[in-house]
Structures are given as structure tokens and as C-alpha cells.
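For this depiction, one protein chain was excluded, whereas all remaining protein chains were kept in their positions.
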Amino acid sequence: MTAALTTHDVTLRFGGLVAVDNVNITVNRGEIFAIIGPNGAGKTSLFNVISGIYPASAGKICVENIEPCLQPSMASRLQTAYVALISGLSALVVVNVTAVWQASINELFVFGEPFTWTSALRAMFFTIVAQPLTHTVLPLIIGATIGGLACHSLWYAGRRNTEVCSRSGLARTFQNVRLFPQLSALDNVLIGMHAGFASGFFSSLFRLPAVIREERRAREFALGLLRFVGLEKYSDQIAGSLPYGSQRRLEIARALASKPKVLLLDEPAAGMNPTESAKLMEIIKRIRESADGGSTIILIEHDMKVVMGISDRIAVLDYGSKIADGTPAEIRSNPDVIKAYLGASFAGDTQ
Amino acid sequence: MTDIEVLIQQLLTGLSNGMIIALIALGYTMVFGIIELINFAHGDLFMLGCFAALTALGVSGMVDVEPGGIASIITIAALFIIVPTFCATINWCVDRYAYRPLRNSPKLAPLVSALGVSFIFINIGLFWGGLPLEVFGYGSAAAAPKNFPALLPFDNLLGDSAIFVTWRELLVVLVTIPILAALLYFVKCTATGKALRATAQNPTAARLMGIHVDSVIGITFIIGGALAGVASVVYALTYNTVFFQMGFRVGVDAFTAAVLGGIGNLAGACLGGLLIGLVRALSDQYIATQWTNSVVFGILIVVLIFRPSGLLGSRTREKV
Partner (left out) sequence: MNPLSKLKSFAPSDLQKIFIILMLPVFIEMIFPSLGACDRFKPILVFAVLGFGLNVVTGYCGLLNLGVAAFMAIGAYTFGILTVSIYPFQIGAWPALLVSCCAGAAAGVALGLPTLRLRGDYLAIVTLGFGEIVQDILRNLEVITKGSQGINPLPRLVVFPNERGLDSPIVSYLVILCIVMFVAWTMRNLERSAVGRAWTAVRDDELAAGCMGVPVVRTKLKAFAFGAALCSLAGALWASGLGSTGEPGNFDFALSILALCIVIVGGLGSVAGVLVGAIIMVGFNSIVLVELSERLGAAGFSGTQNVFASPANWKYFVLGAALIITMRLRPNGLLPSKPSEGGVL
């Protein structure tokens, strides 16, 4: 079996607090994997690191053995060099603009007479060369340095963010539902499909036929997803006005819209009544079955009925570190888990 | 004057201007720290303070007092009481009637309101300059800059030295440093200051702990307003000119300082103010006066690229 998602010694620190401590998890393809643990054990923090919201303080995360993190490449180096060049040249022009303009335009152009651009360019060049070094070499160097450094540092900061992670095949839902409350249910799903849209800005601007066709296809796909979670009747309703349970299901549909390899569900059953959570379990099971090639699901959940009912394997976190993982049966009988998390009363229930 | 003397002179000028900017920047940063609002009206409040000071002089007839005499010292002391009180009152009223009703609206609503208040202040300044008082030239040219009487002597305190230090620079230092110290003491060491910091971190939790959040915010606005008032007296005494659009320019500088230092951070605002003052002075001297604004802006952009939360600001993480 191939690993869909692996975390290698992932650590997340907030100042002195260690929220996630050296966590190693391997989730196989097609698995439903649950992460449980007491409140504040670092489950959501782990999700946030995996989905790129927080950068990990240490360790690495791989999706299908590839790290979703831009590596320095020829293209990125060229880009930095290009920005450095452009900003250096602009600094040069900005500093000398008055002299250059005076020499190449004002002095050469006489109204009604022909104007040759070659002579203007020549005048421009010789004017810049004739300037003192503080007006030519200095701005060139300073501009290029600042531009290059800025480009590099911006690239570095955006090396592993939510967008990169999403593109690598991760999609998630949130513990406290984060739909776009002012958009319709259908539009919410369409935003999930955003990365799949091919038409560019200008074709959208003029609404070319290709855009209309693409939009129609996308709409059909999105309606299909809404049908899948049982919300096709509400496709035109504003997401914020849907009942809570439907909002949670809509969030799953939105996450599925990007056709993820790994789906991260953060407490999908929180605040649901037993009927709703049964329906949800049904949906989660169907996601795995319907997805071609097998979609992998990782979920955080407190509802033990849901966890034990659907997950193939479970990992237990406590105080940021993993204390156990295994099948539901193993976890149920693991003494560490019972001691650290489930507590005496639950241990009594299960035995 | 030798090169080194020119440099020292510019550094001194920069520091004293920077302190005035810091006083105003503190008003921005305190309000932002507590309710995440860019109070665009703050710079114009400073301008109204300058007009209030000038009006106070005009009404009391202390226009022609001898600079440095006992009468002028009393006048200055009186200004330092009247104008901050005036500015603090206005700032509190603005918060009460323009911002507080929008406390639960989305972020853009109070921001837009603040822009509106700023423009109303500018208009009030314009009308104020048109009042038929002697100090305003009997209101004949409302928009023109007004002369502020020189209450401080121009003597060089360093005697015959080429470096020029007058009472103006000294006044800035004598007023600003104690006020900053008092402010830091207030915020760090008093119960109200603690309530203020608590509200800044989490208003809901602070309210649950029994802190009256609205009055804490009101106090913030009062302090910010008073600081702007102090700054306006110092500014008017230093530059001796007052006009209705000055608030915008000074406000932009002060706000840039607050952002540069890391908005919401008191020490950052002071550092940013001093830096902006120094950069302005050095750029005036060594580049060109007309390019100074552009230089300051360029530095702001570069700092924000490399330190997105300002020099002393800490990166805030969004709660997920």
C-alpha cells in the first residue's frame, strides 16, 4: 500500500509552547484515519500545519511521498534575477529621469520635424553614462539588491502556504464552519473548484463562449457534489442561512470540489444530533467508495461512535505528541490511551 | 559649518521632529491596538489642537508677549492644559458618537467612518480659520496658513557654537520624554493600564472578567487625544505656523511611523517616530527636500517587505 500522507517528526511551537511535538503519522491510500485526543492535545494545530496555515517549526510533511513545498528551481532563480534586474534598471531610470528626458526628448524633438528613436536611445544611453557614479552605479546596485532580496524573501515566505498544499491534493474543513456565508451553496462549491478553471482573466472579462461552456460544466459538477451530500435543493440558498448540519455537509462538498487526494475533516460531527451524524458517517463512507483510485480521509473527532464506526486506524495525541496508533480495537484496549485520554469511566464502558 | 556639524545639526532636528511625530503616532497605535481601527481623524485632531491653541492666544490677548518672559511661560503652561483637554474631549466624543455605534459592524465600517470624521475635521479647520479674529487675519483668507506667535526665544543655547539648539528643541525633549515615561508607567503598572492591555488582547474575555470595555476604549481615546493636543502645542510653538490641511500631512507621517514600528506597539511607535524624523531630516539635507516624502514612503515599503509586521511588531496568527 502506498502512503497518501506522512508526517516526519512534525513539531509546531508557539513561543515556548509546544503545540505539536515530533508527530509521525503514516496514512495509507484509501484509508479513513481518525485523530483523537483530549481538548488542547494539538489535533487542530496538526491539521493547520498539514494544510499549510502554520509553517512547521520542524519536520516535514509529504503527500504521496512528495513534499508540498516549492523547491528552489531554475525558474525561481531566474525570476529573482529578473526582478533584481528590473528594479535595478528602474532605480537607474528614476534617479536620472529628468536628465534623460531632457536629453532624449526635449532637446531632440522639434515640432513638425522628423524624430528618430535611434538617436533618442543613443542620447539616453550617453546621458546616463555621463552621470556621476553615485547616480548610475549606486542606484543600480541598491535597486538590484533590494529587488532581488525582496523577490527572494517573498518567494521564501510563500514557499509552503495553503495554496501550495491545496494544489498538492489536500483539502480540509474547519472546526468552526468557515463557509463563505454570503455566497450561495452552489458558489461555495464552485470556489472549491477554482484551481480547475482554465479560462483566464481576459476571456472572463468579455465572457467568451469558452467561459460560458466551462461555467456550465462546472455548475453541473458542483450540482452533482451538492446532490452527493444531499443539498441539491438548496443550491441557490445563501450558505449562511442553511441549518448548521447542512453547513457542515456543504463544507465537505466544497472540500471535495478540488478533487483532493487527502481530505482533512476537522470534527465533522461536532454539534450534530444522532440522525445527522449517522447521515454524515454514510457520506464519509461513500466518499471513500465513490472516489476513483480511493480518496483518503483524515478526521478529527470527539464523537466516539463516529470514530469507532468508520475509521480504519486511529492515532491518539496527548499534549502534542502521539501516544498510540492502531486499529480501533487496539486503541480501545491500549492502557496508555485509557489512562491519558479516555479516563476511568469510558474504560469501564468499553470493558 | 563643517560637514560633521551639519550632520549633527540635522540629527538634532530629526530627533526633535521625530518626538513630535512619535507623540501623534502613539495616538494612532493605541487606538489601533485596542479596537483595530485606523483612526484617520487623528491627524486632523492634531490640526484642530493647533487652531485651539491659536484661538486661546487670540482670545486671551497673549499674542505679543515677550518671548521667554514670565508671561510667555505662564501662557505656554496654560496652553499645555487647555489644548490637550480640548483634544481629549473631542476624541472621546468622536469615539462615543461615530465609532462606538459601529463596534459590532464589519471592520470596514468604522474605518470609513473615521475617514468621514477626518474630512469633517478638515472642514471645521477651514471654517475655523475664517473666523473674524485678529490671529486669523479677521477671516479674510480662511485657507491661508496662519502665523502662530513666537512664545519661545530664538537664542542659541550653546552660545556661539555653529550647532543651533534653541528652546524649541529643548521644549520638545522636556515635554515628550516625561510624557512617554508616564504613559509607559500607566500602561504597564496601573490597574487601568492592565485593563487596557487585556481589552486589546481579547475584548470579549475582558468583558467577561468584568472590565467595562467601552470605558476602557473611551480612556484610550482620551489619552490619544491628549497626546495629540500636547503634540499640537509643541508643534505650533516650534514651527509658528498653522493651517487647515496640516493634519493630513503630519498624520500620514505619524501613521507611517506607527506602521514602521509595528502598529499596536507603544515602543514601536516611538521608534518609528524618531526614525521618520531622522530620515526626513537627513533626506532634506542630503537628497532633496522635495523628494523627502518619496524617500520615507520607499523606506516604509522596503521595511514592510522584509518585516511585514513592522520593526517591533510581533506576527499575529489568525485563530483557526
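Each chain gets a letter, A and B, in the order it is written, and its residues are counted from 1.
Everything that follows uses one rule, which is that contacts are C-beta pairs under 8 Å (C-beta built on N, C-alpha and C of every residue); 3 or more make two chains touch, one makes a residue touch a chain.
Owing to the predicted nature of the structure, the values given are computational and were not obtained by experimental measurement.
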Missing chain: touched chains present in the view: A, B
Among the options A:235, A:258 or A:277, the absent chain makes contact with A:258
Residues of chain B in contact with the chain not shown: 32, 36, 38, 98, 101-102, 105-113, 115-123, 126-127, 129-130, 139-142, 248, 252, 255-256, 259, 263, 290-291, 293-294, 296-297, 300-301, 304-305, 308, 318, 320
Just the residue numbers, please: which parts of chain A touch the chain that's not shown? 51-53, 97-98, 101-102, 105-106, 108-109, 111, 115, 120, 150, 154, 157-158, 161-163, 165-167, 171-172, 174, 178-184, 187, 190-192, 194-195, 197, 199, 201, 204-207, 211, 215, 218, 238, 240, 254-255, 257-258
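Convention: only the chains that are shown with their structure count from here on.
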Taking each chain's mean CA coordinate, chain A and chain B are separated, in whole Å, by 41
Any idea which chain A residues touch chain B in the complex? 14, 44, 48, 53-54, 146, 149-150, 153-154, 174-175
Listed in rising order, chain B residues that touch chain A in their complex are 302, 305-306, 317-318, 320
